[in-house]
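Only one protein chain is missing from this complex, and each of the others stays in its spot.
What follows is chain A.
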């Protein structure tokens, strides 16, 4: 089959590799019909995530048609499914509590050593996202082996096109959980750092959960426009001082809840960020974290901090004093996708959530390297690249 493989920093290629096979009873194989490049794939592209190996197949947002099933799979050939990016067993204590991304059994035993050393306990497996998360082949390919296919994939009813439901795999549940973690109360003002897909879904979700005002912060004009379309007020941090603007806009109180949807590749020319960039480029293991610092400083006393953004290592200059003195609450984590999929599929079918607005580019899988480069170089206009095997090339 053809698959998008990582070969090094800014070097991804479509290679021909062996087709996947059923290896465990609960497996299935799907033929991919649509897959997307995620903002977090750019962390791999920029080689910010350790434990990558040349030839690793990327992609964790994908869907397709079931073409083969193991003896214990509950899926049927021909069914159309969206696959959660987290690989969870459904049988362990954490899955029982619907904390799927904390699954005990999603990672191969040997791969659990790294998480055990770095984080104290290993987490669930993820598709196409380094050997720290299991070394599973990802979905930017023609075919994918899906472990625990009786638990993860959600069957999509006929008549709903792929593009409407594809984002159930990651960014929609991630944006939704970000808003849920902000514990929004009716009348709240919520500030969202980052208007990428997760931030934009968090904006929509926050309003659905009763927020009165949502303030969206970014520096890409096009992305701010999209946030505005969903009813958010906007701050362009290149044009306005974010903290000052937030304080004036909230009458000196600060937002009741803040959501950091930026993560470890925060843009912007700030002094602390430059120091972080130097350290990060020297592999000193420092995450670049301006957005979370600013969010904590801006948040109202006794407010809530939600952090869907991906961080992997250690940070310097975390404002622990402000966090403690103001009595803030922080909720974060990789998304428990399986928990949110059914409800969000209904919300899409009822027209409560718009998903397709995000897609700016559609390309053949063969053009994936071009898609990565475009997404990397032009984040203003390129909001989401969807890859479709067999789509053909644009003129």
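Everything that follows uses one rule, which is that a contact is a pair of C-beta atoms (placed from the backbone, for glycine too) under 8 Å apart; a residue touches a chain by one contact, two chains touch by 3 or more; residues count from 1.
In this text, contacts and distances are computed from a predicted model.
Remark: of the listed names "RNA polymerase sigma-70 factor (ECF subfamily)", "ATP synthase gamma chain", "SRPBCC family protein" or "ABC transmembrane type-1 domain-containing protein", the one matching the undisplayed chain in UniProt is "SRPBCC family protein".
The residue touching the chain not shown here, chosen from A:148, A:220 or A:372, is A:148.
Check A:38, A:107, A:154 or A:215 against the missing chain and you find that the one touching it is A:107.
When the whole complex is considered, the residue among A:64, A:135 or A:303 that touches the unshown chain is A:135. Mapped onto chain A, the footprint of the missing chain covers residues 17-21, 23-26, 72, 89-93, 96, 104-113, 116, 125, 134-137, 145, 147-148.
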